[in-house]
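Of the protein chains in this complex, all but one are displayed in their positions.
Going in written order, the chains are labelled A, B and C, and every chain counts its residues from 1.
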Amino acid sequence: MEKRVRVLIDCNDAKGLVYKISKVFYDRDLNIENNREFVDKEQGKFFMRTVVSGNFEVKELENELTKIIPIDANLRVVEPKRKKIVILVTKESHALGDILIRHEAGELDADIEAVIANHDTLEHLVRRFDIPFFKVSAEGMTREEHENQVMMLIDEQKFDYIVLAKYMRILTFKFVEAYPQKIINIHHSFLPAFIGANPYKQAHKRGVKIIGATAHYVTDDLDEGPIIAQDVIPVNHRLEWKDMQKAGRDVEKIVLSRALNYVLNDRVFVHGNKTIVF
Amino acid sequence: MEKRVRVLIDCNDAKGLVYKISKVFYDRDLNIENNREFVDKEQGKFFMRTVVSGNFEVKELENELTKIIPIDANLRVVEPKRKKIVILVTKESHALGDILIRHEAGELDADIEAVIANHDTLEHLVRRFDIPFFKVSAEGMTREEHENQVMMLIDEQKFDYIVLAKYMRILTFKFVEAYPQKIINIHHSFLPAFIGANPYKQAHKRGVKIIGATAHYVTDDLDEGPIIAQDVIPVNHRLEWKDMQKAGRDVEKIVLSRALNYVLNDRVFVHGNKTIVF
Amino acid sequence: MEKRVRVLIDCNDAKGLVYKISKVFYDRDLNIENNREFVDKEQGKFFMRTVVSGNFEVKELENELTKIIPIDANLRVVEPKRKKIVILVTKESHALGDILIRHEAGELDADIEAVIANHDTLEHLVRRFDIPFFKVSAEGMTREEHENQVMMLIDEQKFDYIVLAKYMRILTFKFVEAYPQKIINIHHSFLPAFIGANPYKQAHKRGVKIIGATAHYVTDDLDEGPIIAQDVIPVNHRLEWKDMQKAGRDVEKIVLSRALNYVLNDRVFVHGNKTIVF
Partner (left out) sequence: MEKRVRVLIDCNDAKGLVYKISKVFYDRDLNIENNREFVDKEQGKFFMRTVVSGNFEVKELENELTKIIPIDANLRVVEPKRKKIVILVTKESHALGDILIRHEAGELDADIEAVIANHDTLEHLVRRFDIPFFKVSAEGMTREEHENQVMMLIDEQKFDYIVLAKYMRILTFKFVEAYPQKIINIHHSFLPAFIGANPYKQAHKRGVKIIGATAHYVTDDLDEGPIIAQDVIPVNHRLEWKDMQKAGRDVEKIVLSRALNYVLNDRVFVHGNKTIVF
């Protein structure tokens, strides 16, 4: 049956990979609709993302490819279908709102399964869009107790990715380990500048002339995960830290949505602490 | 003998091109050091730039590739060697100066064969770098007479490209036709805004909040040739047109040098009125 | 009574203006909380925006200032209160959505009185936010008939500004003349490049390496009104025009919201075809 898939390969680099892979496509009479590859020479790693279309069975294509790529290769043959996301928020609406509007417009290749918050500030907004909203207050609980409740809620959903759209709580090792390469965060600074709390206050204090935002996968090292997207805007001495916070919101939401778009379209490879974004 | 070449192919798109081309490389045991390809679906055109290394004869590689690519394909197998350029200027030194400094530092993959000017303002600067300087005054001449002298001078040089580094004269059809895809110009606006004379005055009058610069191949349509690179900087109401001109110089020189770098590294394909820059 | 106002003055430049104006503030023991001024020397025009606070009557302050500024001066003493806007849209939700989310978050210094559209595509979204939505279909009508209906609807609202958040219809002279300096539009190109219809198609065809968006006051010259804000993003040969359109949406919405923020905070002076933005 006529179909279109994304073939995603990362493996140790070896001579003839492009030839061997494109031979599989050619022998099966597939169209290459889009093709990007990259070799990290320092690390000796090969990355390839190819969109192919034609008459074929996914399983068979996988088998054919598996035969000719290195034994340690990661191979995914992905049919482009809408993914599912769960969004975690606290009180600020800009990043969440940007995703909601894109979702409503059909511009987000994902269904929003649920929004989970530690405050109820955003409940009204979320309900406007007929999306399930869950509040898990952290009051009177240990961090672990709170997280357990959040994780239970998450695990009840179907999801491909967890999006931290300004979720202002630090995640424990346990949480992060439970969802490897599944958690995407927006940090409100140009990482690695201003790691940790109150980056706008830090930026204001340091007197920087540019502020930024960073979307990254969450790993157990706080604010140290692989960066997916970054952007910046100029500021000057006239901005107090709250003005920077306000100005920064536009960058935060755009960068998060951009990163989310890359991830939902399977355009991101993670290698060590870095990303390859095709 | 061990060598490294850039293989540049553009042709009508066809199934199996990547496979067939990579097979040639694989059969000859060549390393693919860098590979970029692009299919313009609207136009049905295929573009590929691959850096390969290994033991081979350039002529033989060309022959092999010619056999398997479409009959109308443009194929170039280019050994990465320093190219030669001739620079045309008028009075402003920033774009020329940027090239001279890069040249001196060994960061420009080109030798500057000559600088030709219609004024002697920049003679002193050029002579500081021991580079031949020729003044061809336009005074008392028709445009054609002046251009004929300039063209004679150009034709006496060995050159791959002619760089207009703020050459403030309009070229005739005859001049442009003589050097197809050989002339690179920096226009001091974000084209296609402010075509023609005095773009900064035009920009000031229009009250834009951003100004820019555009490096492009020169074709017989004034300021309408294929764009290679563009960049911009913010401006505001405080800048008079002369301030914009001053501020714009930084963008002009960076954009021209960036475009020149692309061209000298054979990273630019021209297709119709557009470029593909790998 | 303790209050805070924005004093907005534009007039022909004259010696001693700053002195005389600041004397009025000083004599009345007012605090200058923020002060910006600008002299356009070419035009001989003086612009000043000062935020003052203290115990005073607005009327009296106006009277005092009127005495000492030139007779042809424009003086406004504005109390910072939420303004009212009417939004016109067609089918695209990104610019409207951005305003709705800011409005919901209390970050927009305005109440949205109504959204008027020539299609019902966005009705559902607007109703989610409990904001009045009016559809005025243009089908089977002349341009004038349609506009008359829209104008009647607008005139029934209380409003300070009309925001064209991707309203894809050309306005007649009559419409524009009816609301001088009241209509703010987002044009989906870096004006003055790509005036008119389908700027992304134009941009794609021209092969630009940067696309942009422009927020401007609407005057009777199509896409020629005073520019309030502009921004850009890089593009490359990989983007088809529809990809440019998609990528451009982020710039469009941010630029419109930024411009709107300036206008709502009385930070914009219009002079001829230009703006001074403090």
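Heads up, the rule we're going with is that a contact is a pair of C-beta atoms (placed from the backbone, for glycine too) under 8 Å apart; a residue touches a chain by one contact, two chains touch by 3 or more.
These numbers were taken from a predicted model, which means no experiment stands behind them.
Across A:I87, A:I186 or A:V208, the single residue that touches the chain missing here is A:V208. When the missing chain is restored to the complex, the residue among B:E107, B:E144, B:E177 or B:D221 that touches it is B:E107.
Residue A:L191 is the one among A:I9, A:I85, A:I99 or A:L191 that touches the chain not shown. Among A:T66, A:S137 or A:N273, the one in contact with the hidden chain is A:N273.
For chain C, the list of residues touching the undisplayed chain reads 15-16, 18-20, 22-23, 25-26, 29, 31-35, 37, 39, 234. Residues of chain B in contact with the chain left out of this view: 92-94, 97-98, 100-102, 104-105, 107, 125, 128-129, 246, 250, 254, 257-258. Mapped onto chain A, contacts with the missing chain fall at residues 38, 40-42, 190-194, 205-210, 212, 226-232, 236-238, 240, 273-277.
Operating definition for what follows: only the chains that are shown with their structure count from here on.
Where chain B touches chain C, over half of the residue numbers in use are shared by the two copies, so each contributes mostly the same positions.
The chain with its CA mean position farthest from that of chain C is B. Taking each chain's centre as the mean of its C-alpha atoms, chain B lies 40 Å from chain C. In chain A, no residue reaches two or more other chains under the touch definition.
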